[in-house]
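Comments concern the structure below.
Every protein chain of the complex appears in place save one, which is left out.
We call the chains A and B, going by the order they appear; numbering starts again at 1 in every chain.
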Amino acid sequence: MDLFSQLLRNRKALIGVTILLVVVLLAVFAPLLTDYLPTQRVGRPHQPPSGDHLLGTTRLGYDVFTRLLYGARVSLAVGFGAGLLITVIGTVLGIIAGYKGGVVDEVISFFTNMILVIPNLPLLLVLAAFIGQASPLVIAIILGFTSWAWGVRVTRSETMSIRQRDFVKSAEMLGESQWRIMAFEIFPNLISIVGINFIGSVIFAVISEATLEFLGLGDPNTVSWGIMLYNAQNSSALSVGAWWDILTPCIALATLGLGLALINFAIDEIANPRLRTGGMLLRWAGLIRRGEGTL
Amino acid sequence: MSDPLLSIRNLSIDYVGATSDFHAVKNVSFDIARGEFFGLAGESGCGKSTIAFAISRLHRPPAIIRKGSQIVLDGRDVLTLDDAELRQLRWREVAMVFQSAMNSLNPVLTIEDQFHDVLKTHTGMSRSAARARAAELLALVDIAADRLSAYPHQLSGGMRQRVVIAMCLALNPKLLIMDEPTTALDVVVQREILERIHKLRQELGFAVLFITHDLALMVQVSDRIGIMLEGELVEVNDAQAIYRSPQHDYTRKLWASMPRLGGERAGEGAAS
Partner (left out) sequence: MAFLLRRLAFYLAAFIAAATINFFLPRVMPGDPIQIMFAGAGSDLSLENLNALKLTFGFIDAPLGEQYLAYLKSVFTGDLGRSIRFFPLPVTELLARALIWTVGLVGLATLVSFALGTLLGVMAAWRRGTLLDTVVSLSSIFSSSVPAVVVSLIVLFTFGYTLGWFPNGYAANPMLDPGWTWEYVSSVLYHGTLPMLTMVLVLTGGFAVTMRNNMINLLGEDYIVMGRAKGLADRRVMLWYAARNALLPTVSALAISLGAVLGGSLIIEVVFNYPGMGNTLYQAILARDYPVIQGELLIMTAAMLTANFIVDLSYVLLDPRLKKA
């Protein structure tokens, strides 16, 4: 597909995909990369990084590096799982609202805008408080069912501009059913928007899960980057100077977020060439500098 | 031509790409005399607007005007001017009416503000003096002075077109460039605009560079016409000569492709 080949040539996308791949590989091959188990006492409390423990130990003597690797699995799973759910709901509702118009559109838009205007994190917190200790699965489900609103808006406006195009009108005249049109004529033209929406949702889900767990609303028995933050905060890692305990999940989250964001910016640049930095402008600048011409 | 107003020599303009360049204008040369109505015709993409933009140096990257080009306006080569001189020259010596004048006006400023900023920048006029001058200019195009406090979206398309023309004449430029000014309008309005321009030319004496793809229209209003094809200027001549005895193959094809209701076919006055 054209989008993919362009993506591969884009520097931002390459770096982003590389980061993502590294994280995924680390998560998948966790057992091979470390001898310890994530909830196994293998050292003294808050030992600094050393040969035995690459990233030191936590307050309870667990190996931080091991928890980092196994924790990646949960963060990635929740991120992509919830991200997928958010994107599917948002895209489907957005296409239906944008294509069908009329009452259907009004109803969907009304509810979407309402949800958008109720602050997201407080709502999540309140839900999580009523649910009690939320496992990653429960968190993913809550995220999926409360955060699709943004995707609906974006997909809807793109759908509305596509539906005026000739190929859609000719499909309508040929008598294609509305569902077929939405699925096979409109949707293929929304790929870059859906892609950006998906990656954005994954970032959002990863961040929200970590945040909810940091605040103590998650299940303390899980091993995830958010729980690592929670444990570090509760064991006063900052005040005792156990920087590895708290910085490890911080940097892990930042890196994953960065990789995903780079991919997103790359897709945006490809879809909207005007936003690009570098490329032909560099060549142009070179010509001007050499005195080959002027503006 | 002796003492032309605008003298273009060897103008070459490229659009720089990632690996190769698109040659939009290839080595074009022509003159426009003072007070002359010069038409530049050709199909879409032939480079005529690119030339128009170059005269005031309005291009942005990745456009590049190649070394060796010359655009001499009233004795000065526009391509050698620095930023300050360029800004002084713009609107004072040459003004431009864009393709869809409806979108040429800034949506968030009033009409008066948009007259004021150009008048203040170039002449340092006070607010009240600028307002008076703006009212004067609007009168030239038959628009009431009370429209000064309006925003562009409050005026009709035709009115906006006329406001832009009035704005162009604010500093009495020597050259007025009109880039497809009538394409988006119907024929009746087209006629009105052209007649208005004709009258104003008689009063104020400016030259016009008129860009369009409508050759038949151009022949009726222009003194001289240039025909462009794929970046090259293939023929330049008096309007009547272009009409009766086109020299270049492409010009003949242009005429031949036009449906006629009756009478003499264009270009058949002389041997083909």
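To be clear about the criterion, contacts are C-beta pairs under 8 Å (C-beta built on N, C-alpha and C of every residue); 3 or more make two chains touch, one makes a residue touch a chain.
Just so you know, these numbers come straight off a predicted model, no measurement behind them.
Novice: Specify the residue from the set A:V24, A:L54, A:L84 or A:L125 that touches the hidden chain.
Specialist: If we include the chain that is not displayed, A:L125 is the one touching it.
Novice: Pick from A:L8, A:L60 or A:A254: which residue touches the chain that isn't shown?
Specialist: If we include the chain that is not displayed, A:A254 is the one touching it.
Novice: By the contact criterion defined above, which parts of subunit A meet the unshown chain? Give residue numbers in ascending order.
Specialist: Looking at subunit A, the ones touching the missing chain are residues 110, 113-114, 116-123, 125-131, 150, 203, 206-207, 210-211, 214-217, 229, 233, 238-239, 241, 243, 246-247, 250, 253-254, 257-258, 260-262, 265, 272, 274-275, 277-278, 281-282, 285.
Novice: Spell out, residue by residue, where the missing chain touches subunit B.
Specialist: 53, 56, 58, 60-61, 83, 86-92, 95-96, 98-101, 103-109, 117-118, 121-122, 151, 153, 164, 167
In this section, only the chains that are shown with their structure count from here on.
Novice: Based only on mean CA positions, could you tell me how far subunit A sits from subunit B in angstrom?
Specialist: 51
Novice: Considering the complex alone, what residue numbers of subunit A touch subunit B?
Specialist: Spelled out, the residues of subunit A in touch with subunit B are 279-281, 283-285, 287-288, 291-295.
Novice: Along subunit B, where are the residues that touch subunit A in the complex?
Specialist: 14, 16-18, 57, 59-67, 69, 79
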